[in-house]
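The other protein chains are all here in position, but one chain of the complex has been omitted.
Letters A, B and C name the chains as they come in the text, with residue numbers starting at 1 for each one.
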Amino acid sequence: MTEDLLPTLAAYEEAARAALSPRLAAYFLAGAGAETTLAANQEAFGQVSVIPRHLRDLRGGTAQARVGNLRLSHPLIVAPFAYQTLLTPEGEIATAKAAAAQGALMTLSAQSATLMEDVRANGPSCLWFQLYWQTTREATLALCQRAAWAGFQALVLTIDAPVNGVRDAEIESGFALPNGARAVNLTDQPQPNFAPLGEGESAIFDRIAHIVPIWKDIEWLLDNAPLPIYLKGILHPDDAALAMKAGAAGVIVSNHGGRVLDCAIASLRALPAIRQAVGPNAMVLMDGGIRRGVDIFKAIALGADAVMVGRPVIHGLAVAGAAGAAHVLRLLQDEFEIAMMLAGCRTLADISPECVHLNW
Amino acid sequence: MTEDLLPTLAAYEEAARAALSPRLAAYFLAGAGAETTLAANQEAFGQVSVIPRHLRDLRGGTAQARVGNLRLSHPLIVAPFAYQTLLTPEGEIATAKAAAAQGALMTLSAQSATLMEDVRANGPSCLWFQLYWQTTREATLALCQRAAWAGFQALVLTIDAPVNGVRDAEIESGFALPNGARAVNLTDQPQPNFAPLGEGESAIFDRIAHIVPIWKDIEWLLDNAPLPIYLKGILHPDDAALAMKAGAAGVIVSNHGGRVLDCAIASLRALPAIRQAVGPNAMVLMDGGIRRGVDIFKAIALGADAVMVGRPVIHGLAVAGAAGAAHVLRLLQDEFEIAMMLAGCRTLADISPECVHLNW
Amino acid sequence: MTEDLLPTLAAYEEAARAALSPRLAAYFLAGAGAETTLAANQEAFGQVSVIPRHLRDLRGGTAQARVGNLRLSHPLIVAPFAYQTLLTPEGEIATAKAAAAQGALMTLSAQSATLMEDVRANGPSCLWFQLYWQTTREATLALCQRAAWAGFQALVLTIDAPVNGVRDAEIESGFALPNGARAVNLTDQPQPNFAPLGEGESAIFDRIAHIVPIWKDIEWLLDNAPLPIYLKGILHPDDAALAMKAGAAGVIVSNHGGRVLDCAIASLRALPAIRQAVGPNAMVLMDGGIRRGVDIFKAIALGADAVMVGRPVIHGLAVAGAAGAAHVLRLLQDEFEIAMMLAGCRTLADISPECVHLNW
Partner (left out) sequence: MTEDLLPTLAAYEEAARAALSPRLAAYFLAGAGAETTLAANQEAFGQVSVIPRHLRDLRGGTAQARVGNLRLSHPLIVAPFAYQTLLTPEGEIATAKAAAAQGALMTLSAQSATLMEDVRANGPSCLWFQLYWQTTREATLALCQRAAWAGFQALVLTIDAPVNGVRDAEIESGFALPNGARAVNLTDQPQPNFAPLGEGESAIFDRIAHIVPIWKDIEWLLDNAPLPIYLKGILHPDDAALAMKAGAAGVIVSNHGGRVLDCAIASLRALPAIRQAVGPNAMVLMDGGIRRGVDIFKAIALGADAVMVGRPVIHGLAVAGAAGAAHVLRLLQDEFEIAMMLAGCRTLADISPECVHLNW
């Protein structure tokens, strides 16, 4: 890791790939399976082009976004990702500082290697906490409550990973969590305690399926949780509609950065039908494959209210810690505003499907 | 060959390619001609993406498949392939043990290098025998009867190779069957005895066409054979309909793994029209290009009741004999169940065209 | 050049590329401009797949083709190409022997480096003579008459090269016709004698356009020529219709193997609309990009009565002279018959658009 800032987003990506050990690169940068979805996420952006508009009055325009009851200076949110101490000593606190410096909303991962209370204390803009279902309703609710006490303002419930994806690269690299990196916020959570599999039983259907949540559980949680909850990992329009009907604060269109089901549809590809399904007023976020500011523009044109970014922040952290992450966020925001101007859009509301040309 | 198991399906493929001599690699891994169809089989899978569904109740789900009167724990069948003693000393018996260990139905190739009776004796789940037409009706029926006596429960008649494909890679590598590898089950079968070609005669139309079966022969065989027969190698919907009308137990959509007619349509591409042609109740299997568990999911979504795999089993055998083949089957099954869960499917009946997005 | 025969068509191509000097490779193998059309010709074939049919009665089938009043044993014709003595000492005579050995109709190029009478004498199946317009009607007719006297049975008038294409590869390689290779049949033909260009005059429109033929000239020639004439180089359906209306014996869909207008449409791509335009009875040949027997099948499925091949014959000549050319023709024919059988086609009439699947 070097403290030097790099000139471009591409340079951060390249340098991060070089800076990380093969095992850490496999964990942080690779995707599941043959990385079809990881690649498809970016390819989908490549198939969308922008049709610039000119000579409009853009004075007093703004990139401000409204997400729930938050007014963000940009529609760029730091995605939750695990074990950030593996990237830079300060870990999640470095990211929180970077996010605050750039006025970007940050989502803290359930698998944070730093206590959520400590991150909140150092992260004025780390206002969202991400969690997974915790085996039981009560345990899940308890975690939500702790996040509320810690001062988080909304929750992100990630529902797309009831099982781990098959992560070839990680497996082949021999990655294992090093000592010291632990999900410190989950130490008290109940762990599933599975009976050994009997003849003809399936680990998936006869064990795991018994501890993962179903819609009824989610409805219960949405009714009882102290904070609004976004459901993260939605890719099908019907699931998006169910989520909104159940009372979710919004949906996050995501395939977990290509880390769970390889061959899952690219997030951007799934986005338009989801916006269509939930109507213009529902909150729809998306992530997966955003690497440049113009990608934020494309996602919004195809229906997102705001976007999350994972890998680019990882690149920044790996190269130059908090300063690197902050710089990456800055570059993305600047590029996004430039794209808005060049496309003739004064506000996010101007960014519509008419601004883009689809090659798919 | 090493006895060490490898961590991923991709690792088996790579290691097998390295472990096999160039000649054996040309025989087992290459395809006909310019390998257009071999590649197309996999590319077709790459053009299908899965749309995950979440939060459904999957308890008590199962990957069980019904194929004819067999209830299989998974819809994964070992395809028939020839001369397995070239891959591992135990040959077909190794594969039969692997299949039994994983509860996978195995199809024994007519060109088995091991006596069918011996394989049956060692292979509780080696229940299908594959054969080609044997020059005459009687010889073909005799082979069917021998398979029935040996305890096989169904037959697979491969109809897509009345002539050999033009296998450039094999030809260029100088591949020839080594001593010891022989089609031991066919030693008594009649061999065609062709008169020399006269002026203007064609080997294809004036010789081979006289000994290959036509629909009438197949109808006769289906009427007289002691076992149900699947027709393997169907790619046209009309042929599928004819097969079912003639009384076949089912059809196997296949281009022989790209080994016969180079430029034949990819199996997956041909599948939907065939399912359409034969209706929802006919048994439709498919093979060609399946390399990951999620590919099984895609094939079922597009109409298959179950799938066969060839090359992946070859990879396992080449790398680590019976243990390798068993491990490959295990990895495929596990990945398939994971894909089912991530796509929200409790049983095979839930896996429908709505689960996938086609990019073709 | 070696006299050894090679095992596959691909091996001939590779060996020819290695055997030819860079300059000769540039002349014989390269295409015009950025070789977009050269590549597109082959890519178009790659986008067509064949849907095999099975279990049909193919006894007594045949690959015979009728082209004009000729009955050919295969629909495979040697395309006219220039200066064959640069490839093998015997030049066009080598090709003529090869064609005769394989029963393939051969077309002698106007730019033959061997006297047409000598080739005819050695070439029982060299029955077509190709020519370009010769500056004047009379000179063109005289050349036709000489071909008739020499015993040719039909003429191929190539109309797609009123100017040379821009052949980057040739230009960059410094290719120039070596001593000894000359268009010996054209030595008496009138050469255009152009006045120097005046201010604002265009070589194309004010000189060359004055000596190239127009439809009226072609009509005159078709009326007066002693032999039936095929027009070679047609790519637009309207030109095909005009040709047939003017009395041509048929049209040859061709872009001159990608050697004239780079970015011209691929021949195969142009074929269906042309067949559509001229109706089922007109003779339609095609060339460009055929490298395997199955390509012949595809061309016929999309509307051709027969095909011409250029480069593959060049490969054979470059590698092993007459024997190489004969072997290449043999391999193509064998592969074609195999494709017919695997696609369930007894005669060329069975090869229809329903036999193929288009990915374009």
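Rule of thumb we're sticking to: a residue touches a chain if its C-beta (ideal position, glycine included) is under 8 Å from a C-beta of that chain, and two chains touch if they have at least 3 such contacts.
The structure presented is a predicted model; accordingly, all values stated were derived computationally and were not measured.
Among the displayed chains, contact with the absent chain in the complete complex occurs for A, C.
Within the whole complex, the absent chain has one touching residue among C:Leu24, C:Leu155 or C:Ala270, and that is C:Ala270.
For the options C:Ala79, C:Ala96, C:Ala150 or C:Ile218, the residue in contact with the chain missing from this view is C:Ile218.
Against the chain not displayed here, chain C makes contact via residues 33-34, 36-37, 40, 159-160, 162-163, 165-166, 168, 171-172, 200, 202-206, 208-210, 212-215, 217-218, 233-236, 238-239, 242, 255, 260-266, 269-270, 360. Touching residues on chain A toward the chain that is not drawn are 7-11, 46, 48-63, 73, 292-294, 298, 334-335, 337-343, 346, 357, 359.
Assume only the chains that are shown with their structure count from here on.
Listing every chain that touches chain B and chain C alike gives an empty result. These two copies of the sequence, chain A and chain B, are related by a rotation of 90 degrees on CA atoms, to the nearest 5. Averaged C-alpha coordinates give centres for chain A and chain B that are 41 Å from one another.
None of the residues of chain A touches two or more other chains.
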